[in-house]
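All protein chains but one are shown in place.
Letters A and B mark the chains in the order given here, with residues in each chain numbered from 1 onward.
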Amino acid sequence: MTTQAAFDPGAAAARATDAILADTLHGAHRGVVVDSPPGAGKSTLVVRAALELADAGRPLMVVAQTNAQVDDLVLRLAEKKPGLPVGRLHSSDTDPYDKALDDLPQVRKSAKAADLTGLPVVISTAAKWAHVKVDEPWRHAIVDEAYQMRSDALLAVAGLFERALFVGDPGQLDPFAIVGSEQWAGLTYDPSGSAVTTLLAHNPELPQHRLPVSWRLPASAAPLVSDAFYPYTPFRSGTGHGDRRLAFAVPSDGSGPDRVIDEAAESGWGLLELPARRTPRTDPEAVRAVATVVRRLLDRGGAATSERSDAPAPLTADRIAVGTAHRDQAAAVRAALVDLGVPEVTVDTANRLQGREYDVTVVLHPLSGRPDATAFHLETGRLCVLTSRHRHACVVVCRAGVSNLLDDYPSTEPVQLGTVVKFPDGWEANHAVLAHLAERRVVWRP
Amino acid sequence: MSLISTLARLEAVATGHAQPAATVRHRHLSDRPLVFVPLTTAGEAGAPLGALLGTDRDAPRLLVVPQPRDRDLRFAFLAELADVVLPYVDGYAEAVEAAERTETDPETGKRVKVEAELCADAPQLIVPSRAGIDFVRLLGRSMRFRRTAEQDPETPYPAPPRVPLLGRWLTHVGERARVPGSALLLAMTDVLARHWATGQSSLEDQHLGALLAWIAPPDDEPGTEAALRAELARDAQGQLLCPPAGPATDPAFDNRLLAPAIERYDRARTAFAAAEDGLEADDRLGALTAAEREIRDLVLSRTLPTWQKVWQGLDLLRALPAGAHIEERWTRDRWSFTGHRDRITAGEPPQPRRDDAVTAAGKLAAREREQARLEAQEALDDPLVMAGRRLSGEAFAGEVTDVVMAYSESRRPSPRPLITVRTGDRPHLAERVRVYRSLSGKPQAAEFVERAGDDLIVLRIVDKMGRGKTPEEGSVPDKGDPVCFTLFEHEQRGGAKLPDPEQTPWTHGGPPGEAVLPEADPMTAEDLL
Partner (left out) sequence: MPPPRTRGTALRHRLAELRGTDVPAKAMDARALAALAANPGCERRAILDGAGVDKAALASALGAPSAFGQSQFALVRGNAFEAKAKADGGAELLRLVHEKLDRGAEPPARAHVPDLSAIGPEGRSARTALALREAVEARDWTLLDHPMLALDVAGSPAFLEPDAVVVHPDGSWTVVEIKSFPMLDGSADPAKVGAAARQAAVYVLALEQVAARLAPAPRVRHQVLLVCPKDFSNLPTASAVDVRKQRAVTGRQLARLTRIQDIADALPENTCFSPELPAAELTAAVESVPAAYAPECLSACELAFHCRDRSRAAGAVTSLGRAVRAELGGLATVGDVLAAAGGETGDPDDPAVAALRRAAELRAEALGRRAVGEAVPCR
């Protein structure tokens, strides 16, 4: 196929970025929306757009969703352009920002927006911006993680800027409300919906772009993640099948964990399947299996070769992460890792892993050992986050029988008129991922 | 469902009796609630069939629509309903107390305290079940846009004078019922299920008869059997012994009793209308009255058992001691009532069909705040609720084993005492996580420092110790004191400042435009309500 042979990911990504920046800086529309699949260079885009807007002399406010995201952006901006004065608007809580910001002289920090007026770029969370009042709005704003922002949060800050660039990943976890909001379902401005949904419902003419290349996901993962979670906005891997390699100095000892590691190193995916059993969330066997896989990944002297450098990089603890659905599962895995002498590997829930990147991830399947599937466990975004954090390989630990669990899931959801249906839904996406993993299965009885 | 409530349900199964799900009452109950037991006609979107209502358990008022498809009869029903409900509501509008309210000063934009009136008490409507709440909303929606002859002399079918006003009040309490912890409109099944765990599922708990069968079974019968009877037992004519709490009726009732009775009524009415002389009319009026009486009796027979059960439920709930925070939440209900009273007095139009973007966002934010407040307050008021939070790692209780005085590193050092708590709980603590305990009703904050052992937690107390160098008396726990800290905050912060509706930004469609009086629903020959 000639189109495939001609596909140059770098050029495709550059074209998309140029078009986005052109619309942002010179377009006629008040808003520009950018969909960014996992690892497609969203942060790079945000930093670049911010710098170009600052260069053009347009006062810019940046809205992110969490303090960690805000601090991360400040650090990236400082790294790219150390001379640029940046305002970090923060809350009046204790420890409101990352201490690393104190080392940057060009970053002015304050809990009052008035202290930061005149700076080319001011960055804060949506929650903090919602308390700011201005006489004259900012000429420009960048709204980061716009798909994770609720419509009502955008309502509270949209009066602060004239025009904005909205960037986010539509495949990750949707925002939610802790009380019922059915009475507004179907309204274009449903306050519990995503900011982008409201924005586009009211401004359908806004230019929508997407970043077409995932630089994080390897060639083995991009098609699956794209098909299962982004069927209407497909993307590709920036690297080819031979570009990434994961090798281990120590050969397999033949155990389940070692075999699944080899499978994942070879094919990018590995399913370590434990015997079917109904378990509590913190299934001790599964938790131990996850910890053992991590321990063996480290013990076997992994080396990751990628396009980033010629020499293989050692697979160290900071390049591995464990993902779970629940906090207590994360806590149990952490404890198990401490028992195995591996305290420094990141273990977190899908919510907290959003936006992060590792070489290898080990995932405790959200449905493993459960007596039944629930809407929470079937949420598309949860599985999408867990299966799209890795550059090289992803090992999923799961008890057998999840496919039946999905088939037995009672489908009696209520339907609200006028709402946009998310399809494929989590049920469908889970089936797709499981079907793929089934071919990478290592059956193990610990 | 948390394990603690699961256990309570399983214990209920094992003992045959409902088990406590709360040790105190978590909802305000009025001394004089208005109980409302409505029935609707099947298939006819909210067309009322009748209702039993009132504030006196021994003297309910029965309202009946003998032919639900007849507009005049429906209007007569709604007018009567207004005659009962509105005087009850108005009865709370007069007595006020002086209070303060925070408002935004239009000139300076600052938040300032202003003197305000607050109604000393508020009305409380109680319906049997959640479906009853939906029905109240539906009634409100159907009435509030109606036009009376006075409002619009041209209207072809003028509504009785007070009907639109009743619609606005029902809409208001229906909307308020969506606020967590509010009590202007309550469903008896919801309130009972909040306080008792039965040996059946929460789905089955929505049947008022079955729910009460578990909580207070007649003659100490096992709950399972009593509930089963309440759900399914029928008499010789195939009618349920415990009629559903409504507003929907049992199809067997509709088909075997109600439909023939309505048919007889229709016939009697036609005959009456066709009467040719006074004597005949007199005769036929008697027949018509008898036919109407029959329908009234039928409606009474289906609503009276539910009426009695609602009052029985009230008795059970009143026997529980009141939670410490319910008065505070009721005060918010009183503000809500006062606010709506003022809007009506000021001549504002009825609530629109749909909220605008700013109103919707404001309501959602307020409800999320109330939800968090309710969860915190219920835990502080009720050790059984707190037990659930402790189990889920959101709180811990224990005994202080050590207190070490320490000070902050500032120019004027303030006390920052370190306390060690021994606890069997497993809270989700991480570095510098804040925890709170209730100190004479106010939250005192502390920071997590470290775990000093398997069951020892070291905290640094950071506030509520006064301005001096030594902490105020009683502001730091002593060795041996029992303490309970929560990871959740006890009080809720104010939410984001939303724009005025006329400042709605372009992202949300811009300003909604001039508020216009919503059009009344068009009347057609076959409209239903």
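The rule is short, and it goes like this: a contact is a pair of C-beta atoms (placed from the backbone, for glycine too) under 8 Å apart; a residue touches a chain by one contact, two chains touch by 3 or more.
Here the structure is a predicted model, which means the values were calculated and not measured.
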Decide which residue listed in B:30, B:249, B:306 or B:486 touches the omitted chain of the complex. B:249
Which is it among B:102, B:201 or B:270 that touches the chain not included here? B:201
With respect to the chain omitted from the figure, which of A:282, A:346 or A:387 is a touching residue? A:282
Mind listing the subunit A residues that contact the chain we can't see here? 182, 185-186, 277-284, 332, 369-372, 374, 404, 407-418, 421, 423-425, 427-428, 431
For subunit B, which residues lie in contact with the unshown chain of the complex? 1-4, 6-11, 13-15, 17-20, 23, 41-46, 138, 141-142, 196, 199-204, 215-216, 224, 232, 249-252, 254-255, 259, 353-354, 382-384, 386-388, 390-391, 424, 521-522, 524, 526-529
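Here, only the chains that are shown with their structure count from here on.
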What's the distance between the Cα centroids of subunit A and subunit B, rounded to whole Å? 39
Across the complex, what residues on subunit B touch subunit A? 109, 178, 180, 354-355, 357-358, 360-361, 363-365, 367-368, 370-372, 393, 428, 432, 495-499, 503-510
Quick check: in the complex, which residue numbers of subunit A touch subunit B? 30-31, 94-95, 127, 130-131, 133, 151-156, 158-159, 177-181, 183-184, 187-192, 195, 198-199, 202-203, 327-328, 331
